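Working notes, structure below.
On to chain A.
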Amino acid sequence: MIPEILAALFFGLLLLGLHRKVVARIQKRPGPPVWQEFLHAAKFFWKQTWVPKTASSLMFVGIVLVGIGIWVAALLVVIAGGNILIIFGIYMLQKIVEHGFGLSSGSPYGKFGGVRSVISAASEIPLFVSVAAIALFTHSLALQDIVAYQAVHGPLLLIVPPAAFAMFLVLLSKMPGGPFSVVEGKELVSGYKTEHFGFFRAGLYVCDGLKTTVLLWTFVLVFIGGLPTAGFIIVMVILMIILSFTCALTPMLTPFDSVTLQTLVTGAMLVYVGCIAAMGVPG
Partner candidate 1 sequence: MVVWQEYSIGLLVVLVTAIIGFYVLSREKDDLHRLLLIDLVEIPSLGIIALLGTDLAEALVLPGLVVGIAELLALGQLYLTKEGLQDRPVRGLHIEVIDTSPAPVIISILLVIYGIILSGFTGGGIAGLGIVFLFMSRGFKENFSLIEAAAGISWAVWILAFFVFMFAPQYWYFAVMAAGIGILFKVMAKMALVGTMWGEGR
Partner candidate 2 sequence: MKKKDARIIAALTGVLMGVLYFPYVAGLITFWTYGALLVIGAPVFFLAAGFAMMAGEGEEDDPFIGY
């Protein structure tokens, strides 16, 4: 299992590097090398580190533990073909982790970043509506059942495209520089990350790497189905490039607009799922 975790971490960081590269090229910049995020993580790990004077020290350190722990757990759940409700639960917990990162230091910038991450909670509601849409078809939320269902009936991407779109928005809301990334607005310095430096920041990169892999992998598993390893890698890279294009070509919304848009999407999804449930599921 250790090789899988390391591979997922490395791959996730490379994907994030690719994201930066694509965004830079769209903006006619050369951009950093693809392995830049990995270099960052390594660099931060070998920096002298301490806990700020004003911080709630146990929380400050413990939240890094929680952050890494939950994403390792999420990866294991994906590997084992476990329940997607757990994965999405962990996805939502990422918000708490960001919140904890921000608030535990006592820094005003961290605090505002944390509060923004709480506001971005609206992005989670479309998630559950799409989960409901999936469950209507597959009658199970275990990843292996969903994959087995798709092996018979074809990818869910074609069966429930709106659910895939909603989940795509969810992925987008966790991408750096995306339209819903209110947590990372430039007026907040580094937002919730401001005070976590040194190996704490390296831990954040570990979280980000694992998170990217887990979320993209889950998306591919849920909406496209089982593939050979090389297939997974190719599809995830393509997905990442699509996400990067979306991020680069859309403005960052204000927190209010972001919440409004996501609530509207949720409403549309609710109507859609209601229609499916009312008409009865084919097959």
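Candidate selection criterion: all candidates are chains of the complex that A comes from, given by their letters.
One rule holds in what follows: a contact is a pair of C-beta atoms (placed from the backbone, for glycine too) under 8 Å apart; a residue touches a chain by one contact, two chains touch by 3 or more; residues count from 1.
Here the structure is a predicted model, which means the values were calculated and not measured.
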| note | chain A in this complex touches just one of 1 or 2, namely candidate 2
| Tell me, which parts of chain A touch candidate 2 in their complex? | 1-2, 5, 45-55, 61, 64-69, 72-73, 76, 80, 105-110, 189, 194-195, 198-200, 202-203, 206
